[in-house]
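Omission of a single protein chain aside, the complex is shown with its protein chains in their original locations.
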Amino acid sequence: MTQPFPLVGIIMGSDSDLPTMQSAIAVCEEFNIPHEVAIVSAHRTPEKMVEYAKNAHKRGLKVIIAGAGGAAHLPGMVAALTPLPVIGVPVATRHLQGVDSLYSIVQMPRGIPVATVAINNAQNAGLLAVQMLASHNLELLEKVQKYRQNLQEMVENKQAELEQ
Amino acid sequence: MTQPFPLVGIIMGSDSDLPTMQSAIAVCEEFNIPHEVAIVSAHRTPEKMVEYAKNAHKRGLKVIIAGAGGAAHLPGMVAALTPLPVIGVPVATRHLQGVDSLYSIVQMPRGIPVATVAINNAQNAGLLAVQMLASHNLELLEKVQKYRQNLQEMVENKQAELEQ
Amino acid sequence: MTQPFPLVGIIMGSDSDLPTMQSAIAVCEEFNIPHEVAIVSAHRTPEKMVEYAKNAHKRGLKVIIAGAGGAAHLPGMVAALTPLPVIGVPVATRHLQGVDSLYSIVQMPRGIPVATVAINNAQNAGLLAVQMLASHNLELLEKVQKYRQNLQEMVENKQAELEQ
Amino acid sequence: MTQPFPLVGIIMGSDSDLPTMQSAIAVCEEFNIPHEVAIVSAHRTPEKMVEYAKNAHKRGLKVIIAGAGGAAHLPGMVAALTPLPVIGVPVATRHLQGVDSLYSIVQMPRGIPVATVAINNAQNAGLLAVQMLASHNLELLEKVQKYRQNLQEMVENKQAELEQ
Amino acid sequence: MTQPFPLVGIIMGSDSDLPTMQSAIAVCEEFNIPHEVAIVSAHRTPEKMVEYAKNAHKRGLKVIIAGAGGAAHLPGMVAALTPLPVIGVPVATRHLQGVDSLYSIVQMPRGIPVATVAINNAQNAGLLAVQMLASHNLELLEKVQKYRQNLQEMVENKQAELEQ
Amino acid sequence: MTQPFPLVGIIMGSDSDLPTMQSAIAVCEEFNIPHEVAIVSAHRTPEKMVEYAKNAHKRGLKVIIAGAGGAAHLPGMVAALTPLPVIGVPVATRHLQGVDSLYSIVQMPRGIPVATVAINNAQNAGLLAVQMLASHNLELLEKVQKYRQNLQEMVENKQAELEQ
Amino acid sequence: MTQPFPLVGIIMGSDSDLPTMQSAIAVCEEFNIPHEVAIVSAHRTPEKMVEYAKNAHKRGLKVIIAGAGGAAHLPGMVAALTPLPVIGVPVATRHLQGVDSLYSIVQMPRGIPVATVAINNAQNAGLLAVQMLASHNLELLEKVQKYRQNLQEMVENKQAELEQ
Partner (left out) sequence: MTQPFPLVGIIMGSDSDLPTMQSAIAVCEEFNIPHEVAIVSAHRTPEKMVEYAKNAHKRGLKVIIAGAGGAAHLPGMVAALTPLPVIGVPVATRHLQGVDSLYSIVQMPRGIPVATVAINNAQNAGLLAVQMLASHNLELLEKVQKYRQNLQEMVENKQAELEQ
């Protein structure tokens, strides 16, 4: 699932997060963004995580997407170790429905931001990564505009169906 | 407060949000990022908001920071109207302490992400904007690394004081 | 689903909200209130939303019912653009059960109210619209009284069953 | 504080709610809407409340605004007893900050809606009452539009100050 | 379901609450406490509720158990109209899981208490009613002690099974 | 603060809860109910608590009021050890505002109820105790009715002031 | 389920908690830690609980794991009665998902700590008990290190699978 010269790194703490994170991967594929996918756990492989985060920008990555649930430390810890922007996906949990994940990811202290998206919304994490790349790439910016136009047309088609 | 050829747009719904948003401005100044500041209200100047958001990328902006509180619609609405990445700052509120702001900003539907930071943490919004620019600019990336190193040294100095 | 000279506009951000909003439609039908139904998304068709909201009172609408979930901006944004009263229905969400929708709709800033009903309770949104019309229409006011009497009789019948 | 032929009834459970409810009164005054103010407690004067609610529409009232805090039963109980639309203001509480008031007012069962506004936002309750009246009165509708324009101008003036 | 000379009144707003409230009835039966069951809705039969509450003590009732969900006003309104102790059962709700019911019942203002039990725990409401009667009736007090002893024995039997 | 032949026991885990619990004492004094006051901590004097609870009904107490904050175990533990009805007062806490106290007191398992009142509302705990006694004492029942009438008159006087 | 000379006592209020607590038992078995399992209810067998807690250290136990749900008093009450460290497992509840259990266990007052783990996470309670023993036992400490290494290898294997 890893492509040459990836620009976006998509990481998660456990392969149980993969179904949730799949839609971030799908967005990268849809926009033809070279990307890589890895299981990197803050708690079970902390030293691998440190290596991954410290070297990401040296390997040419431009943005990292990290998904985690519960006491979700992966996005914030990676953010602490890389100068790249890090997007955090709070993965829903069984008992607290992802409020624990959300608070653990979004409430970062001054100095180390994580760009947090909605609970379980990895699709938006993918889109946010694309938009970060697009703001420096006119062709990609147009693709984002086209994607938005498609969303709009889908709504309009639903409205047309409703009117029949 | 607006500079020529701004790369970062910092907007808020009310001048009462300015003290909170000031630290986003301060980060742009610290990193010498050209930026602009505007009062744009989703609820009180909705059409101005539409114009602002639709034209932002045409004016050369690369990222927009939007702060709002309560039923905080500004970040999400601007995100719906621009292909640029939008960073949302949930401004703390009197009765619900900003939980309302946080949910209104972070829980965006599929298709329109907002990069959300911690409640009232506009400094991190500024840093996230800088990091988005830095991932395409090696010099700026080094400045981010340097900034991090300063954070680290501050902690080490505190530790040194503690040991005396 | 749109009738000539509608008095009530029932809008929602996505056709996935239609099953929830159906009971608002059913109330309008029960009270013979001319109404219209439309898919209007704050995030995916923001400009259509602006047009809809700005012209609603010119087309003779007296009240707008808007349903939305998550970072639910449709009711508040429409309220910002129309002088008509807007009723908001917080649609239940998967992870936060509609608390996000509720806060995004009810916590509007000073100047732009949204008349918020219970989570997923579109039936009450329909009734509230009827009551707003009824306060200027004695015949309709009597129908509302009759509707209440029916509720009362249903309770009394249940009690009678219980006593058998 | 009561005017002849009031159209809007503003009630609250305790005179301690008066400072909060004052801004609903101020809006009625600003728009020259005849209104009345009363202390009516669901818990301490329940029978007076029943009388008030049952007769309100007979006395010519068109809408009732009810403020209450904690286990806030006044808005919902009045709504159960009148065919008029009832606007509920959740008054902030000391320990639960008004979340208790909000839930007690907004989560009404099917059949009896309360039009709920933000915690402590009696100004919006007043505006909502005005908008309900305005949807049947073109002159008042224009005043609402004018009021909105003023909000817009205030934002624009702030922006102008910011730019100096 | 009503017995002659009832001491405990068990009421609820809707027959949909009956399955939940059944265990309060079962406790009364187990302890041979004369009781009555009624559907009395604060919102749909408000005047019947007023009558019920005002006359309860005159009919010889010693305690009232009231179950309700959502914006749950029945227990508090009945408490406002009777000098008898009122026990409130917060019935679980679909979206807010009964937190709305709990806050609407327990957060009563000074002067009008409701004795609140756990969400959906009508069995405990029944036991509390029995205990209120038992504190003035030695025979019943002994039955309560016996009931507790049974609970203890059940735990000890489980422990014995575990040890086998 | 202890009277001969007390009917109501008012206990709390710490003397820091005394200012809150004072209003329960005041109600007992107002209604001339013999009562006793004690510091009994579930966590710091657990064995004294066991003794207190097991013997309360033998000493003639008819009801126990227990106030506690945080992980508030006193009301539930006492309830587990006495056949008397126990009223729990969730004392407000600094960080969680008493939500922790409320959940620790109200969410008792099947078999052991605690009659829970609002956060910090010891006055209502006192009144509830009085009402429990009053349901077996006509003279006291009339005093409760009179107390309610006073509440009503206070509201009416406020209304009269408002109208001047 | 009880072994000779147990070092870890695993207790719970009800056998319905056993499926949850089973994974604490499994950890003790995996690390060959002598342990015992008992049903001890704070509310239904309070005196047995007092005996259990007061004698635990005399019987050679080194740590107690206590699981409970709702108004969960067992861990805190046991902690109040033993000088041993007590680990609390907040068992998930039907309506409040274990937030009530968590607050009832973790928010202990100054002087009586409970070492609280995640909602329903009895496996971690078992591991924490093992780690407490291991910090005084080098062989066990190495087993903990080995256990961690296994977690790490599991992640690495998942990553290898992903890469194929």
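Should a chain be cited, it is by its letter among A, B, C, D, E, F and G, assigned in written order, with residues numbered from 1 in that chain.
As a working rule, a contact is a pair of C-beta atoms (placed from the backbone, for glycine too) under 8 Å apart; a residue touches a chain by one contact, two chains touch by 3 or more.
What you see is a predicted model; the values in this text were computed from it and never measured.
Could you tell which one of F:R44, F:R110 or F:H136 touches the chain left off the display?
Answering carefully, the residue with contact to the hidden chain is F:R44.
Considering the complete complex, identify which of A:I25, A:L61, A:A92 or A:V106 is in touch with the unshown chain.
A:V106
What residue numbers in chain G mark contact with the hidden partner chain?
57, 62-63, 83-85, 87, 102, 106-119, 121, 123-125, 127-128, 131-132, 134-136, 141, 144-145, 147-148, 151
Given the full complex, what residues of chain A touch the hidden partner chain?
Interface residues of chain A facing the absent chain: 13-14, 42-44, 46-47, 50, 69-73, 76-77, 79-81, 93, 96, 99-100, 103-109, 111-112, 114.
If the missing chain were put back, which residues of chain B would it touch?
Interface with the chain not displayed, on the chain B side: 92, 97-99, 118-120, 148, 151-152, 154-156, 158-159, 161-163.
Rule of thumb we're sticking to: only the chains that are shown with their structure count from here on.
How many links in the shortest chain of touching chains run from chain B to chain C?
1
Keeping to the contact definition above, tell me which chains border both chain A and chain D.
Intersection of chain A and chain D contact lists gives B, C.
Through what angle, to the nearest 5 degrees, does chain A rotate to match chain C on its C-alpha atoms?
Roughly 90 degrees of rotation.
For chain E versus chain F, which are copies of one sequence, does the interface use mostly the same residue numbers on each side, meaning over half shared, or is it different?
Same; most numbers are used by both chain E and chain F.
Per the centroid of Cα atoms for each chain, what is the distance between chain D and chain E, given in Å?
34
Give me the residue numbers in chain E that touch at least two other chains, ranges are fine.
Within chain E, the residues that touch at least two other chains are 14, 44, 70-71, 96-97, 99, 106-109, 111-112, 114, 118-119, 148, 151.
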